[in-house]
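Take this structure, written in structure tokens, and hold onto it; I'll ask about it next.
Missing here: one protein chain of the complex. Every other protein chain is in place.
After this line comes subunit A, so read on.
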Amino acid sequence: MADLSVNFAGIKSPNPFWLASGPLTNTGYQVSKAFDEGWGGAVWKTVGEPVINVSSRLASIDYGERRMMGLNNIELISDRSVEDNLKEIAEVKRRFPHHAVIVSMMFESNPKLWADMVKQVEDTGADGIELNFGCPHGMSERGMGSVIGQVPEYAEQITRYATEGSSIPVIVKLTPNVTDVRMPGRAAVAGGANALSLINTINSVMGVDIDSWMPIPQVDGRGSHGGYCGPAVKPIALHMVSSLYNDRRIRVPICGIGGIETWRDVVEFMLLGSQAVQVCTAAMHYGFRMVRELTEGLNDYLNRRGIAQVSQIVGGAANRVGDWNDLRLSYSFQVVAKIHEEKCIGCNLCYIACEDGAHQCIDRIPGQKNPVVRAEDCVGCNLCSLVCPVPDCIEMLPVDHGVSETWRQRQERLSSLS
């Protein structure tokens, strides 16, 4: 058995799987049930001045026959009183002393209020605080949530309100609705944040009912922008996690969030720098039970690779993600498509994709089932291998042209010549 336990900025957890702050961590009942079923931690649904919600609140987009590839919500933070939430947090913590209980908080920009609330949260025995600087709907219109996360100065200031009086770790949850997530990330660190978590939801309009012309979701005929999450957002989250992990000015633990559904997703987030992860949409979709597949999958993965402790993989692939300017240029290195004819089923999807959407370097040969790549014209874009429905039928073979040169190196070489 691999050791899956984590120590995230001082927060100890039996495994790296935490439930993200959201509808699924609204009550002591839910969080206790989740811990019973194997989750290592939970971020309590954001505690703040109780809100009044609207109905309906969620909408999703499907892809093919799969439901909820992306989910959007316009639900606000907790609509329960601070007292009720803190009382249940304390009860859960008493019952699960070895699990990670993190309290998401959102209050207006008042240092006294923050100092008071941080104290009250600490008194519950909670292991940490997460500052919600990301909620992109509703709260943002009231000067909280993502409007804080979008302005580094605000983010630093509010972070400081929380960290100054806190004896437990403070995690800042960042919004992806920014141009460069490193800026608010650095600001949070400057404000004393002990860790960062990301991404919060992405601003979105889910759709329009083309029969009624109503927005989706709608509240009695009107809609609004809401937070987008689910498997569809994973690539955006991975980019942001890696860019923070690789930023020299940010040296705090990162908790990865965004579209995690399987243990494979968890491994990817960890390889790009996440020490722990948070899951929301997938657990809302399938229930808390899905943590079993995460746990067994991650454990088996580590065992197969002979890795004893899960923290050993953190950031393992992050240094391979960086600037485009450090990639070898195609005269230096490229890949070339090769269609394995014995695997080809003759759908011609690679042909038409290359012909119309790429570089016209796949030929059809009369009387022959498989198309053929004109290797000398192939730029190695991967499109054919992506559209091919047969696993491993189209292989992208590396071709090293000898010289090794990136754009940066090329620019240096040319400027030294002149």
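Criterion: contacts are C-beta pairs under 8 Å (C-beta built on N, C-alpha and C of every residue); 3 or more make two chains touch, one makes a residue touch a chain; residues count from 1.
Basically, contacts and distances are computed from a predicted model.
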{"item": "Listed names \"ABC transporter permease\", \"Molybdopterin converting factor subunit 1\", \"Glutamate synthase\" or \"ATP-binding cassette domain-containing protein\", with the criterion being the UniProt name of the chain not displayed", "value": "\"Glutamate synthase\""}
{"item": "Contact with the hidden chain (one of A:90, A:352, A:372 or A:396)", "value": "A:352"}
{"item": "Residues belonging to subunit A that touch the chain removed from view", "value": "64-65, 345-349, 351-352, 364, 389-390"}
